[in-house]
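Shown here: the complex without one of its protein chains, the others still in place.
Entry: chain A
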Amino acid sequence: MLRYLLRRLLSAVFVLWAAFTVSFLALYALPGDPVAIMLDSGTGEQGTVDPARAAALRHEYGLDRPLPEQYLDRLVHAVRGDLGTSVRSGTPVTRTVLDAVPPSLTLAAAALLLAVLGGVLLALAATWPRGGWLRRVLTALPPLGVSVPTFWVGLVLVQVFSFRLGWLPAFGGTGPSGLLLPAVTLALPAGAVLAQVLARGLRGALAEPYAVTARARGVGRGRLLLRHAARNAAVPTVTLAGVLTGNLVAGTVVVETVFARDGLGRLTVTAVSTQDIPVVQGVVLFAAAVFVAVNLTVDLLAPVLDPRLAGPATA
């Protein structure tokens, strides 16, 4: 178990390093002059750049040094938590990113909660009936949820609940009421995928010989689903939930834009559109860290759910 943990941790570190390296290569080593971008205040008139000022900036950001040296320097700083400063605002990148995290985290956590609750309930409801139209309708719902685009759902929700009914604030709103619509928007596709995979897992487990044996023991439908099938179906579902959590963070980009909320998504959009390279890299690294943390949790949870994964059989 300890070796397993160590291996997972090592691979987590490797993923973070890889994310740093790839984003460095993509953002700094590729053609394009960061200094020219910095000096270009968005007007597109690059001809007016003062060469002396450009050189000074280049030196300040270390961009005049050879690439490997830049890479090492930035890597060392990154390990210490220093990701440089934003070329637009001049504030430290770490600060900028961390400031944007709380609203996004609240949103993603709320969405995850809704997705898991909704997904599990829908999956159970779709598996409980032994047949008939209800089962068919419930089974058909998740694919529908998966195929509808997020921004469209957001717009429809705003249209109905804010403009027509006036129940919830359309944009910006703080507190739970402002969180609800964006969270639902974000949760919908994730919950749908969860429901789909869990329902398939439950149906698969119900068809297993051990389920038939349990029924031959006198076990009823409810106990069969909750005590026998649910845990077996949970293993792949938890793995998927890990992937979805990462996607939720990514999904904040669209939702925060649609609902005009502050957060990581908005920061990303702004940083990309203003070509604020250090901030973009900061966001990339943060996203990678979230993915790594979530997957690590899932990997550690899996052997708890399925003892067969904990180690080789002892008999």
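Everything below uses one rule, namely that contacts are C-beta pairs under 8 Å (C-beta built on N, C-alpha and C of every residue); 3 or more make two chains touch, one makes a residue touch a chain; residues count from 1.
Here is the rule we go by: contacts and distances are computed from a predicted model.
Trainee: One chain of this complex is missing from the view, so tell me which of "Fe-S cluster assembly protein SufD", "Peptide ABC transporter ATP-binding protein", "Allophanate hydrolase subunit 1" or "Tryptophan synthase alpha chain" is its UniProt name.
Mentor: Its record in UniProt gives the absent chain the protein name "Peptide ABC transporter ATP-binding protein".
Trainee: With the missing chain put back, one of A:R8, A:R135 or A:R215 would touch it. Which one?
Mentor: Among A:R8, A:R135 or A:R215, only A:R215 touches the chain that is not shown.
Trainee: Looking at A:R74, A:R88, A:R200 or A:H228, which residue reaches the missing chain?
Mentor: Of the listed residues, the one touching the omitted chain is A:H228.
Trainee: With the missing chain put back, which residues of chain A would touch it? List them for me.
Mentor: 208-220, 223, 227-228, 231-232, 305-308, 313-315
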